[in-house]
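As you look at this complex, bear in mind that one protein chain is not there, while each of the others sits in place.
Now for chain A:
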């Protein structure tokens, strides 16, 4: 819960959090090392100095640390786990639904658990998806199309097996499809960040929501175009948000574009914890205003109402959360006791 200076309360859903294990013991090869080091560079590059962690803590942090950073310090009411399995790079996986479930079980009202699938797993993966749905009642999945699997360096949402998985999601009531685009996706001679496959499946599955993490950056123009065409395409603001501190002018330009093309009803806040911690992002975002020249040129504004939608109301709608009822439930939970 974030409180505005005049006493207003803003319910915060962090739509992009992880509990990962990037420790040397869990790294399977140099790619695992390269992965966590790259994350650490992201962390150091855009965090304010006082929010930078030592590498040892960054590689593997405790569930208690996470609860503290999100809820006690960070104004967050609910965190949505977005798993990243990466079993080729990390022995027991980098950030799996099972790893995340530890915290879900401890604090059931504080976390939403998402699953993941990979069409290259074929029938076996469909069974695993059914297992995730029955065991954890997931309402969403995080798809990482750039994940390596043997000789394959990625896949597309339009692959025939991916369509079967999307049909399975529809059947199981898994309606929120988070899509991350990374730099190594087959075929390598094409633009690996291309988001056009999202366009095709968003048309084919109008009853599913497609949340494009990082708003398709660095392909903002393609993402904006697709989001304008497809009403079930959303922008996840993980990675975009921390620019509010390090590069406020660019943050303003990107937000102005997103508000104009995509609109305040289809943008979701995400810290990408533990790449960044939510406290400073939320404080700076709440204090941020669009510069006048951009407001005049684009005709959009980042109002308090828009901030409330981005910080929580939009994600609540996608995940079927009644904010008033949920807020009441949280008042008596274990985290509330920690904060008292």
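Keep in mind that, in the parts below, contacts are C-beta pairs under 8 Å (C-beta built on N, C-alpha and C of every residue); 3 or more make two chains touch, one makes a residue touch a chain; residues count from 1.
By definition in this document, contacts and distances are computed from a predicted model.
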| item | value |
| --- | --- |
| Complex member absent from the view - protein name from UniProt, among "Diguanylate phosphodiesterase", "Sugar ABC transporter permease", "MIP18 family-like domain-containing protein" or "NADH dehydrogenase/NADH:ubiquinone oxidoreductase subunit G" | "MIP18 family-like domain-containing protein" |
| From A:41, A:105 or A:265, residue that would touch the chain that is not displayed | A:41 |
| Absent-chain contact - pick from A:253, A:301 or A:333 | A:253 |
| Which residue of A:87, A:120 or A:153 touches the chain not shown here | A:153 |
| Contact footprint on chain A, counting only the chain that is left out | 30-31, 34-35, 37-38, 41-42, 44-46, 151, 153, 182-184, 186-193, 217-221, 224, 243, 246-247, 250, 253-254, 257, 261 |
